[in-house]
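For this depiction, one protein chain was excluded, whereas all remaining protein chains were kept in their positions.
The chains carry the letters A, B and C, assigned in the order they are written, with residues numbered from 1 in each.
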Amino acid sequence: MTVSRKIAAEFLGTAMLLAVVVGSGIMGQRLAGGNDALALLGNTIATGAGLIVLIHMFGPVSGAHFNPAVTLVVVMRRGIAPGAAAAYVVAQTAGALSGVWLAHAMFAEPLIQISAKLRDGWPQGLSECIATFGLIGTILSTQRSRPEFTPVAVGLYITAAYWFTASTSFANPAVTLARSLSDTFAGIAPSSVPLFIAAQIAGAVLALAVFAWLLEEEPIDA
Amino acid sequence: MTVSRKIAAEFLGTAMLLAVVVGSGIMGQRLAGGNDALALLGNTIATGAGLIVLIHMFGPVSGAHFNPAVTLVVVMRRGIAPGAAAAYVVAQTAGALSGVWLAHAMFAEPLIQISAKLRDGWPQGLSECIATFGLIGTILSTQRSRPEFTPVAVGLYITAAYWFTASTSFANPAVTLARSLSDTFAGIAPSSVPLFIAAQIAGAVLALAVFAWLLEEEPIDA
Amino acid sequence: MTVSRKIAAEFLGTAMLLAVVVGSGIMGQRLAGGNDALALLGNTIATGAGLIVLIHMFGPVSGAHFNPAVTLVVVMRRGIAPGAAAAYVVAQTAGALSGVWLAHAMFAEPLIQISAKLRDGWPQGLSECIATFGLIGTILSTQRSRPEFTPVAVGLYITAAYWFTASTSFANPAVTLARSLSDTFAGIAPSSVPLFIAAQIAGAVLALAVFAWLLEEEPIDA
Partner (left out) sequence: MTVSRKIAAEFLGTAMLLAVVVGSGIMGQRLAGGNDALALLGNTIATGAGLIVLIHMFGPVSGAHFNPAVTLVVVMRRGIAPGAAAAYVVAQTAGALSGVWLAHAMFAEPLIQISAKLRDGWPQGLSECIATFGLIGTILSTQRSRPEFTPVAVGLYITAAYWFTASTSFANPAVTLARSLSDTFAGIAPSSVPLFIAAQIAGAVLALAVFAWLLEEEPIDA
């Protein structure tokens, strides 16, 4: 029963996250009259605020990963068994797809879409690597020194990363895959997905190495 | 006396909430020069910030429901007697109407208006169902694991929901009814009100079922 | 010595507050290309964030009133002696004027200006009455139930009030007087000042009465 609740929390939380990301992107683009800075502002504020809430909602149940890159890091630190991690990733992916379709339904868009928005080239890959490096670094460092602040830190980090990376910071393989099925503001062409996911995994592993060294054996003062 | 204070807190808090929602919508629309993304940004920031403050102000007195859907859920969880709940709903509705008129007065608008803004169709209903589901889920889950964060969580949730739902997330039957009496940015045509309220109640009941299962018997770590 | 520190804190804090309000108004208007919603957004974000910081900075020294209406309420609640209150108001007023001139200097504006921006009529007066009522209510209620949150609550309240009142919420007699000496975005014509100050005092006294009744003898749960 406890396990089924954790899986449900990952599914539901990731679904709501994608509904926020894709839905607010559609709203932003529809209202902004062609100004993408305004569309991204609305998208950013909704995503940052939404993430803070969702991590608070589901964190006590499942840890609120919502992200295979996070689950990968937790496995590597032996914080979750590999089998449970696999179930988490399946739930996250299914949740992400459901969230995209939910956003499409709310905005009266065709449910099934394929994004035509190419996000190619090594600067995009570098952006995703840095974006995920920072996300994992945020989680590892705040979990160590001030864990009750981690949900807010993650929301604020993504708020910043939507703007400081050239890719608008997907930083999440399940999110990337699901957004390839939305031909809206937040979409990504399927052909760009492998680069993004590879870069995200590289960034996550790099962050694990760097922050394990940086934080290990360091006295933490509250 | 204590009961009269609770009723007064629900009345006053809901009135101030509607003054914020409707007033900032008027201000946004007047200043934004036809760009609805900008108008919604101002509306969003004011509503999110205002909600956080209002819940802190009146929460210790009445619980700061400001919302018949919230009161319904509290009744179903036996957190308030049915008679008191009915008084709460009356106070919320009267407060919401007063708040709309106060906003009209501050902005030198005709006091009595009827909105002509149709918000029809099942995607709008779905949006309200999801919006209210998320609101109730936010309250139930944070009340369980971190109650001192609930006011901020509700403000951030509505900040996100103004953008990720196609209806801009009314998520509140008293607010919906009152906004039908404002032919401004935040208005809703009276003919669209029944769909919204039905969807809100459905979303609230759904959230109660889902989160009761998800959070029950789950160990909560502070 | 302690008294001189308190006076200095009121002077310096109010000066910095006005530098933020007037300076960010100038910046907003210069950059926004004629779109007042954008100018007000920048003005709002700077003022809200700045207030939260300034109250944290000077609160432990002087209480961080920065506002004769707040000092009036504190006197009426016997939280400060009348003589000290008079010194506070002088320091606030001198600080407010200094802050306006500092903003003008930073933006290479003529130091001495008189605003030509009329803000007349009873809807503006009502706006200021409500704005100050809400500000004092925010302070009184959060001081009672959660005092460590008051600085954030005040910053968020003003963030909302810039948008939900037709007057953009001055809510402060010293700020009002000083802004009459700036012919920029945040200015107010001297002829509109008496209405604003009268309405602010009325709102403050009304809030004192309402919240004294609402909060008195009410059990507060942390």
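The rule is short, and it goes like this: a contact is a pair of C-beta atoms (placed from the backbone, for glycine too) under 8 Å apart; a residue touches a chain by one contact, two chains touch by 3 or more.
From a predicted model like this one, the values you see are computed outputs, not experimental measurements.
Looking at the complete complex, one finds that the omitted chain is in touch with A, C. Residue A:130 is the one among A:130, A:174, A:188 or A:208 that touches the chain not shown. On the side of chain A, touch with the chain left out of the figure occurs at residues 34-38, 40-41, 44-45, 48, 121, 123, 126-127, 130, 134, 137-138, 141-142, 144-146, 149, 153, 156-157, 159-160, 162-167, 210, 213-215, 217-218, 220-222. Residue-level contact of chain C with the missing chain is found at 1-2, 5, 8-9, 12, 16, 19-21, 23-24, 27-28, 31-33, 35, 38-39, 41-43, 45-47, 49-50, 52-53, 56-61, 102-103, 105-108, 148, 155.
Throughout what follows, only the chains that are shown with their structure count from here on.
A linear topology is adopted by the chain contact network, the touching chains following one after another without closure.
Placing every chain at the mean of its C-alpha atoms, the farthest one from chain A is found to be C.
Overlaying chain A onto chain B using CA atoms gives a rotation of 90 degrees, to the nearest 5. Per-chain Cα centroids separate chain A from chain B by 28 Å. The geometric centre of chain A is 39 Å away from that of chain C, both derived from CA atoms.
Within chain A, not a single residue touches two or more of the remaining chains.
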